[in-house]
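All protein chains but one are shown in place.
Every chain is named by a letter (A, B and C) in the order it is written, and numbering of its residues begins at 1.
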Amino acid sequence: MAHLGARITELRQGFVEIRASYRPELTQQHDYFHAGVSGAIADSACGYAAYSLMPADSSVLTVEYKINLLAPAAGEELIARAKVVRSGKTLKVCSAEVYARKDGTETHCATMLATIMCLPGKPDRAG
Amino acid sequence: MAHLGARITELRQGFVEIRASYRPELTQQHDYFHAGVSGAIADSACGYAAYSLMPADSSVLTVEYKINLLAPAAGEELIARAKVVRSGKTLKVCSAEVYARKDGTETHCATMLATIMCLPGKPDRAG
Amino acid sequence: MAHLGARITELRQGFVEIRASYRPELTQQHDYFHAGVSGAIADSACGYAAYSLMPADSSVLTVEYKINLLAPAAGEELIARAKVVRSGKTLKVCSAEVYARKDGTETHCATMLATIMCLPGKPDRAG
Partner (left out) sequence: MAHLGARITELRQGFVEIRASYRPELTQQHDYFHAGVSGAIADSACGYAAYSLMPADSSVLTVEYKINLLAPAAGEELIARAKVVRSGKTLKVCSAEVYARKDGTETHCATMLATIMCLPGKPDRAG
């Protein structure tokens, strides 16, 4: 996350927003954010959203996710907003939407559906 | 890809292997490769596998993928092997397996199923 | 769809609701709707939602979908509500939520993310 220049900009029970600012090394040809960056910050947002509903000594582990890439991620900032769709004791199902902000306008560029596992009392393995 | 230190190590019709060597900035706590790196190189491998079956002037676009994370990706190298499962004219369905190599032994750490779109005669948007 | 006793109960541009009433043959042990029924009506709802944004002579084809099963589907009716998340010319990305209604209360029992293909001017292959 630090490597991506990403930071949590909103956090409440079952919801997280993460933002990553434009950096040349996160982009591919044509100055788009690489799809891998969308996937990484959406996955992280899902993990933190799940974690916000877990006991304090828990750790999170991404079991799996699916992402649909909807539009090129062009802009000065990439924003992932994740929420917990279902909060089971062991598994949390989360969804995340990724937007690229350019000149004040947000474009919806990816949507994710993820399964996150809660490991009670174990050291963090998935950050 | 360059940013991840990833390189294509095998390429034939409908099959691609990509390897990324250990770098401190690709890892999280405990010296594991970050899950985002597995996702990124598996996605790239699927894209190149699809591209290997397309006309020369085509470009590839990842429509969507799903990844299951199977084991922590610890080791000195991460390897993604992708193949085309079905090659339609517009869409290629690809699968990829990701392995972490440590002391000569490979551990299966992720599996991906992806849908790649072929854009004939357009400049590359997804590299 | 007829086989499942399913029917479209709401239809507007980019949105469809489908309902299936309880039938003994759609359930498994414990009188739950079988997960396959949730998958089938959510997939159909995504297909119709996509179709609502296509030219009249188009046909739809489900490329792929992912479904998370959130809770047992117990009740007298199963309801799938699908919307188009992104409407490209060739591909529509749709999401669907499935609810089981019991004694007037809806329980969220599944969530789907699907990719639907538009085949212009071809006979229907995916209904």
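The rule is simple: a contact is a pair of C-beta atoms (placed from the backbone, for glycine too) under 8 Å apart; a residue touches a chain by one contact, two chains touch by 3 or more.
Computed from a predicted structure; not experimentally measured.
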| item | value |
| --- | --- |
| Hidden partner chain, touching residue among B:18, B:42, B:80 or B:93 | B:93 |
| Residue in contact with the excluded chain [from C:49, C:67 or C:84] | C:67 |
| Where the unshown chain meets subunit B, residue by residue | 66, 68, 70-71, 85-86, 93, 95, 108, 111, 113, 115 |
| Missing-chain contacts mapped onto subunit C | 3-4, 25-26, 28-30, 32, 34-36, 39-40, 43-44, 61-69, 72, 124-127 |
| Interface with the undisplayed chain - residues on subunit A | 63-64, 66, 90-91, 93, 115, 117 |
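The criterion applied here is as follows: only the chains that are shown with their structure count from here on.
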| item | value |
| --- | --- |
| Centre-of-Cα separation between subunit C and subunit A, whole angstrom | 27 |
| Centre-of-Cα separation between subunit C and subunit B, whole angstrom | 31 |
| Sequence positions of subunit C contacting 2 or more other chains | 66, 93, 115 |
